[in-house]
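One chain of protein is taken out of this complex; the other chains stay put.
Chain naming follows the written order as A and B, and within any one chain the residues start at number 1.
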Amino acid sequence: MKVGKMVNEVILHLGRKPATVRYPFEKIEMPEGYRGRIIYEAGACTGCRLCEKDCPAFAIEIIEVGEKQFVARIHYDRCIYCAQCVESCHKNALSISAEYELAEVDPIVLPLTAYELF
Amino acid sequence: MSLVYLFVFPGTLFLILYALWSEWVDRKLYARFQNRIGPPIYQPIADVIKLLAKEEMCPDMADRRVFVIAPILAVASVMTAFLYIPIWSTSTPYSFQGDLIVVLYLLTLPPLAFFLGAWSSSSPFASVGSVRVITQLFAYEAPLIVVFLAPAILAGTWSISGITTFFARHPVLILTNIIGFGVSIVAWQGKLERIPFDIPEAETEIAAGSFVEYSGKLLAFIRLALDMEMVVGASLISAVQLGGSFGAGGIAGLLIYFAKTMFIVFLLALIKSVFARIRMDQMLTQCWKYLIPLSFVQILISIIVKEGIS
Partner (left out) sequence: MGKLTLPIGPQHPALKEPGNFELTVEGETVVDAKINIGYNHRGIEKACEERSYIQGIYLIERICGICSHAHTTCFCQAVEEIAGLEVPRRAQAIRVLIAELERIHSHLLWLGVAGHEIGFDTLLMYVWRDREIVMDILAMISGNRVNYGMNTIGGVRRDVDRGHIDKIKEALPILEKRTRYYLSLASEEATFIARTKGIGVLSQEMALRYGAVGPTARASGVDRDLRRDEPYALYGEIPFNVITTDTADIYGRTVVRVLELLECYQMIAYLIDHLPEGEIRVRAPRKIPRGEAVSRLEAPRGEDIHYVAANGTNRPERVRVRAPTLANWPSMAVMLLGRYIADVPITVAAIDPCFGCTDRSITIRGRDDDPGETLSWDRIRRYGITWYERKGVDFRKVRVNP
């Protein structure tokens, strides 16, 4: 039984670089395949709405804006970034990006129409 | 002249600035020990300014007068105790025979003030915290007083300035004080209520313990009182146990003072980071089983050395 067993370890750490990442001045890149913001490609979408049926959070809506023209409104405040919609889509119209800085103060802005983002 | 000593240097202004500086050093060291970055240098003063600007709330059922007076009493007693401790020379304009006892007495007032403030807060957490403050006083106060008497016996005087003058003449004799130095560091950690002795303010057990109802200006005073207590304690230990500035007045004495007090702050921060918080009953048994006998051994050593040199 020792008193102050950590003393050596603790003093050694005085000479080491801190483990903290100085965000937002230093950013960590997320690994490949990280589930961030969902990206929608209107050209490939056929409006089958399988993504809408499989979304656990009811976050994606496919809206018809013209003859066989569709647009997705993704509610980023409801989305849980599980990428089930990406998997359910047979036409590869949805894909994941590694963007994770999605915090937003204004609630009006959050339901972003993917069409508006391009 | 003495007004400048009282209010600017090394009185109120210097004490407050040095207390904020040592709080920063302590927090930065604690963070670096834990592999973190730690706060920037303006953090302590920013905390004080923020607290001064916040709303003050006093619970309905609390005793308002005692609630307000307690932090002020703590700050006042710590500031007064600082006047009798020599900083860069071996005397102060206010020293007199017996000021060691007066300083030790003044420094028991902050825990008593915290007890009164917490007891008058009428919150269950504060009640438990206040009882713990007083119980903890029984654990560390006895070894602290005994171990400060040892250099007094060695120097043959009851005045702090007298002790520093004695050690200025025989600097090697501070080596006989090693045990006393160790005991006083541990006991001072207890007085300051820091880990492993932060039982009255155990965050995970009783929220903030004795300070749970304080906010605004009063909380700023409490935090200032705790920081100043650290500086005053470091100065007292460096003057009595480590021999003070060895009589080198002026700038050299000031530098020696800073070096010694920063070394003591380093030791206090080191102790804070390597231990867990012990329990009240364990603190009482450990202090009475180990610290008190060690402090009596120190008294014995001081008596023997005194007989040896005279």
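In this section, contacts are C-beta pairs under 8 Å (C-beta built on N, C-alpha and C of every residue); 3 or more make two chains touch, one makes a residue touch a chain.
Nothing here was measured: the structure is a model prediction, and the numbers come from that model.
Considering the whole complex, the residue from B:A207, B:A248, B:M262 or B:L294 that touches the absent chain is B:A207.
Across B:P44, B:P71, B:P143 or B:P196, the residue that sits in touch with the chain not pictured is B:P196. One of B:L73, B:V128, B:I256 or B:L291 touches the chain omitted from the figure, and that residue is B:V128. Not every partner is drawn; the one left out touches subunit B at residues 33-36, 124-125, 127-128, 131, 195-196, 198-199, 202-207, 273-282. Across the interface with the omitted chain, subunit A contributes residues 1-6, 9-10, 19, 30-35, 53-57, 80-84, 87-88, 96.
What we mean here is this: only the chains that are shown with their structure count from here on.
Note for the complex: subunit A touches subunit B at residues 4-7, 10-11, 13-14, 16, 18-20, 22.
Interface residues of subunit B facing subunit A in the complex, by the touch rule stated above, are 29, 31-38, 270-271, 273-275.
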